[in-house]
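Yeah, one chain of the complex is gone here, protein chain that is, but the others are all in their spots.
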Amino acid sequence: MIIKDSIHGNLELSEFEGKVVDSPDFQRLRRIKQLGVTYLVYPGAMHTRFEHSLGTMHVASRICDRIGVEGEEKEKVRLYALLHDIGHAAFSHESEKALSRYFGDHEEVGKKMMAEEELGGLLLEKYSKSEIGKLGSGIEKVIVGGDVGADRMDYLLRDAYHIGVSYGMVDVDRILHTLLLEEGELVVGEGGLEAAESLLVGRFLMFSTVYLHKTVRIGSAMLNRGILRSIEDGMDAEEFLSTDELVLEKMLGTENGGKYAKALLGRNLYKQAYSVEGALVDAEKAEEELSSGCGCEIIVDLPPVLSRPLDIKVKAGGELKGLMEISDLVRSLFLAEEKRKKTLVLCARENREEVKQAAENYSR
Amino acid sequence: MIIKDSIHGNLELSEFEGKVVDSPDFQRLRRIKQLGVTYLVYPGAMHTRFEHSLGTMHVASRICDRIGVEGEEKEKVRLYALLHDIGHAAFSHESEKALSRYFGDHEEVGKKMMAEEELGGLLLEKYSKSEIGKLGSGIEKVIVGGDVGADRMDYLLRDAYHIGVSYGMVDVDRILHTLLLEEGELVVGEGGLEAAESLLVGRFLMFSTVYLHKTVRIGSAMLNRGILRSIEDGMDAEEFLSTDELVLEKMLGTENGGKYAKALLGRNLYKQAYSVEGALVDAEKAEEELSSGCGCEIIVDLPPVLSRPLDIKVKAGGELKGLMEISDLVRSLFLAEEKRKKTLVLCARENREEVKQAAENYSR
Amino acid sequence: MIIKDSIHGNLELSEFEGKVVDSPDFQRLRRIKQLGVTYLVYPGAMHTRFEHSLGTMHVASRICDRIGVEGEEKEKVRLYALLHDIGHAAFSHESEKALSRYFGDHEEVGKKMMAEEELGGLLLEKYSKSEIGKLGSGIEKVIVGGDVGADRMDYLLRDAYHIGVSYGMVDVDRILHTLLLEEGELVVGEGGLEAAESLLVGRFLMFSTVYLHKTVRIGSAMLNRGILRSIEDGMDAEEFLSTDELVLEKMLGTENGGKYAKALLGRNLYKQAYSVEGALVDAEKAEEELSSGCGCEIIVDLPPVLSRPLDIKVKAGGELKGLMEISDLVRSLFLAEEKRKKTLVLCARENREEVKQAAENYSR
Partner (left out) sequence: MIIKDSIHGNLELSEFEGKVVDSPDFQRLRRIKQLGVTYLVYPGAMHTRFEHSLGTMHVASRICDRIGVEGEEKEKVRLYALLHDIGHAAFSHESEKALSRYFGDHEEVGKKMMAEEELGGLLLEKYSKSEIGKLGSGIEKVIVGGDVGADRMDYLLRDAYHIGVSYGMVDVDRILHTLLLEEGELVVGEGGLEAAESLLVGRFLMFSTVYLHKTVRIGSAMLNRGILRSIEDGMDAEEFLSTDELVLEKMLGTENGGKYAKALLGRNLYKQAYSVEGALVDAEKAEEELSSGCGCEIIVDLPPVLSRPLDIKVKAGGELKGLMEISDLVRSLFLAEEKRKKTLVLCARENREEVKQAAENYSR
């Protein structure tokens, strides 16, 4: 089975991998966008977890070839790469927080899917229950999810391609050439300092221009709010395990969630009335007080925590060192990133002025 | 208003254009894929009519600059480019045939939308009823829909980019440089023969590898059938004017249309049992006879007629000539394309052998 | 040793390959342009045989991996790929015809270099005399020089990249995936028909827009003439085995070759006064008669014969068939190409009118 990927070209799959891809659980990923509602700002961001999962498998496979993981071990790495996002609900990260109180984060949901039903049954054709249970806890975790792992390299490339920017265009080839497996971890070898730095620069630029883009955050915040309200209105949390569009459609029918879905479908978004650097302590309280003070709905949106500092290890002079430790560039990238993380105060366009003043008073 | 397009870079919109783009009718295009179910074969084909409409506006604008169309006339060309696909229903071309008996093709639906409701009201802010009614009948038709027009150039580029092939990567720049407006038509100027030929070569390769791909055709045929059955089951044809995913979801609930929707969602596709060159005469009769003979459902799928020979005019030695007439390459491309158009006999995997034999007998 | 290539990314070389690359004979290729004087029309065409040789090695290596050639055999394929153009003189093909009467074509010169001096000595470190003598006569000839071989795939990609056109952007990945070794030849496997066709379409478009470009041909013809005259003036043919620029410089000093060198350096080129389809029989006689008739220098330039029809074999239905035989597209490409091959009558700008008339009379 050969699949033509827009980033990596022709991807070859074994017969068993082909079956996994053709299972309904995996096909579902075709209808879950990689970047949630980012398309509200960058119309090209229509790519899905389906493509990304295949691409991650491909990059993971190349890492295996590089560091000498082969045979059954390599097959397991590829399988885990393919399935690492299988547990994502509609709109991926945007729904994760709202839903995690109901059935755990996407990794836990994924575990469950692999143990049950169709996908679970399929995996049992080749692996024992215990092997399936352990999938994602060995070398495959490092290769797929590590700080210089396949997941990250694929999504930076793919997101940049679909958005149409060149910043994320990480030189995967060059990074792969320097990778080593040391003490059970992927590390960047001698002479790979610049390669590792450029990965982080690409990531930083993607964060500033895409992942932390103000309008993207507003869309995400409204979606989040809509999901919460819909569940409060009685919508079954399990429904969110279906797909992006259907979830929006179902939200439309709920009493308090509907207005968010409608706003997103018609791109009728809240505006930023105020912002403050960093993550506001006691945001919930602020939101309540501001809302009741102004008599309109207000969202106090905390900056995403996705972007924790990467803990990449680099081998230099025979020793493993943290990239943060030896690269002043990398240190400053993270400082710059931190400064760009703001708490936003959002409201409907017509309340903007009033909310702005209230927020200014509140913050004093 | 500036929108970042993955193909053409930053696109600038006037305030009025921005309002059109933000209207619910236009936002709907975000949920209508440019290439229908092509994603079943090429997972990257997730791009939509939304992006394509913006891109067409951009290319149309460049054509205007080239041939000296400016001011209000250029504004109209841009507006028409933006709206040329506004009437498409879910899955664009796949549903068009099935739906055209209910409310006309996408151009007629588009006309209606521009005359009514929200979009219509918006257009009245700037244009009179009669101007709106005539939109698409002047120079804008030639610039957008012509054989070397903006629509075609944008979709070839865009489809190729998302599928990840280079064949469609038409050299728009080079073609633009040779365009002239002569006798009310866009023609390719002196010295542009190769540019025009390369456009057609790109188009030919996209047809063979994408638009006429066997599995793409199978998916499209099943979708088509499902739409017809769903309407027979009582689903309102107007429903198809919503968006791709919702239509599939609604089809799921119909008695006879449901199985097609399910098959498409789970990528459980029919197989080709037999094929014959060209368009079979009396395909409907063949389908009925084969179905009743084999006791299973059979689809006899006629080759798409989309690809009519382009009637590009080239200026050579002071005269306008048909490209077909002066280029043996172009003539042979169309002959080759015609030979690749086959009638397919499709059925479920388990009936494949039986249907194959019946079709062989039938065709004798 | 790792070399960063602009087309294929990081290329890894063995220690021995690194020594070959660092030898003066190989370094000389840095100063021999891949496309001769094509830069007179496409300024980006500054790339050299050096880069192309490395790229050919890379593609050849991938073909080996695909068809199962490994170990020492693969090493030989890589070495031959690296050295397949080592015998090219200044300006590659433009000088080949003029020089071949003195010391054979570039393959013979290459053989000699591998047998002698520095490069010969280096090869003896690893191979016996007889092995070196046979290099290029086994499987390596097929993989590197075959009609779907590494040489052709690299130069189409590379030339297109530097010229800035997308037509030559052959989908190497896709072609590689279909290659088989059958009866000692590289053939395109089942399902690879479109891949092979697209290779030929890319090649055709490169021929029409680059390799057969009128001004490129004029530059090449003048260079050719200059080389011949310089040798007649006593310049040693061996001098042409140095590098592009130096050869032009030395030609400047010869009595009758100098004016051509000067014209090329200052881009002061002849013009086309007349053309006739196909290769004129007895071109030399025509040139003489026209020149003496008009009293000025005239070049009658025959179309290049480089582009013989490729004899690609495709496996279809278990049988090997010629691509020409089964693809009407490919047949028509070659017919179209043949029609574009013209004999050009060239002269200085000021004699254009007079020569045109003389040529018209002559051709009657």
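Labels A, B and C are assigned to the chains in the order they are written; within every chain, residues are numbered from 1.
Just so it is clear, a residue touches a chain if its C-beta (ideal position, glycine included) is under 8 Å from a C-beta of that chain, and two chains touch if they have at least 3 such contacts.
Keep in mind that what you see is a predicted model, and the values were worked out from it rather than measured.
Contact with the undisplayed chain is limited, among C:Glu117, C:Glu249 or C:Glu325, to C:Glu249.
Per the touch definition above, the residue from C:Lys126, C:Arg267 or C:Lys285 contacting the chain not shown is C:Arg267.
Contact with the chain that does not appear here is found for just one residue of C:Met46, C:Ala279 or C:Leu335, C:Met46. Considering the full assembly, A:Asp171 is the residue among A:Asp171, A:Asp244 or A:Glu287 that touches the omitted chain. Contact between chain C and the absent chain runs through residues 3-7, 9, 22, 24, 27, 30-31, 39, 41-44, 46-48, 50-51, 54, 161-165, 243-246, 249, 265-268.
Where chain B meets the chain that is not shown, the touching residues are 2, 4, 9-10, 12, 171, 173-174, 177. Within the entire complex, the positions of chain A that touch the omitted partner chain are 165-167, 169-171, 194, 197-198, 201, 204-205, 208-209, 327-329, 331-333, 335-336, 339.
Quick note on the criterion: only the chains that are shown with their structure count from here on.
With centres set at the average Cα position, the gap from chain A to chain B is 33 Å. Rounded to whole angstrom units, the spacing between the C-alpha centres of chain A and chain C is 48. Put simply, the C-alpha centre of chain B and that of chain C have 41 angstrom between them. Multi-chain contact residues of chain C, defined as those touching 2 or more other chains: 171.
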